[in-house]
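Working notes, structure below.
All protein chains but one are shown in place.
As written, the chain order gives the labels A and B, with residue 1 at the start of each chain.
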């Protein structure tokens, strides 16, 4: 049963990542092909980077037709019905936060299988969840939002640490997974709700200024 | 005989990709080393990305001395004789369009060997042909032209679809290959000749504006 639950989150998360890529691409006036590419990059970029770095080749999405089809239709739908999707932005944000949790978990579990150290496993989970957005921002010629906005990666790191804590006390694996996802989801929702960012305590050091 | 024909297109395509990378780098006032790197990235970036994603490592160009030498001399020639090469820009554009066709075909055939689905094979062919230019634009701090200008990737996708159609009706493999290359070549030439772009039917959705 938890497998089905995770499967549904996987699809909803993929949809919301793809839609977010499409929206940003449309704002930058990319053509429909560009919008499609940006949807794909946002949705599968993190997993692709993970697969490449740990040597899980060919990368997963080349063999995952469900993801490909879901992303394709998400991008097309955003181009045609973007006006309505904008009204659903809270729903999409909640899917996005759920996806963030699940994708972190997937990345961690794949890294655990390869027997990396705990720190590296959490890093790989975070890369899986967050770096699609980084590639998206690089392609759109922006400094990645991940490095500047509300807490995002930190939610993944916190969720990952707690996940290893729960595994350590021999909690049932499925329960640990659900808790990990929910913690990441909760941190992310609270961060956006209360506009929480990391403090830039070193900003007095800056000598140069940019807008 | 078709092998020799394809070999010549391969070299001409590589030259024109390398020259285009060098020109854009010179316009951004990169130093000669930067021009060299941009030539390489433009010419071999797409194939490198393909090799990494499908797990064909070490990536091909590390073992392909012909490509390396051709790119090196193309970059040097562009730096010394750029003024004259500019006058050949129609010739270079035609080579570029031929290269686009061939590189798509090479990517598709490599993906077919790995038994990916048709959609993924066409995506990999398109990545092979187009993403060197994307990496080039990212390094030069531009939003990739591929996502904004005249039909480019769409030519590869159309050529790929027709290629699979021809294979399906059991046409001779060599003839199918030549037709695939020529279709991509023709679409690309017509697109530039008549300034055809993809319509941005969703542009009324834009809320932000950028130059």
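Throughout what follows, a contact is a pair of C-beta atoms (placed from the backbone, for glycine too) under 8 Å apart; a residue touches a chain by one contact, two chains touch by 3 or more.
From a predicted model like this one, the values you see are computed outputs, not experimental measurements.
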| item | value |
| --- | --- |
| Residue of B:6, B:26, B:145 or B:179 in touch with the missing chain, whole complex considered | B:26 |
| Among B:63, B:87 or B:195, residue touching the chain not depicted | B:63 |
| Selected residue (touches chain absent from view) among A:112, A:162 or A:198 | A:198 |
| From A:66, A:91 or A:142, residue that would touch the chain that is not displayed | A:142 |
| Chain A residues touching the omitted chain (full complex) | 52-55, 57, 114, 116-117, 119-120, 124, 134, 138, 141-144, 146-149, 153-154, 197-203, 205-208, 210 |
| Hidden partner interface residues of chain B, rising order | 25-35, 37-38, 48, 52, 57-59, 62-63, 65, 68, 79-80, 82-83, 86, 138-141 |
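Heads up, the rule we're going with is that only the chains that are shown with their structure count from here on.
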| item | value |
| --- | --- |
| Superposing rotation of chain A relative to chain B, computed on C-alpha atoms, to nearest 5° | 120 |
| Chain centre separation (chain A, chain B; CA means) in Å | 30 |
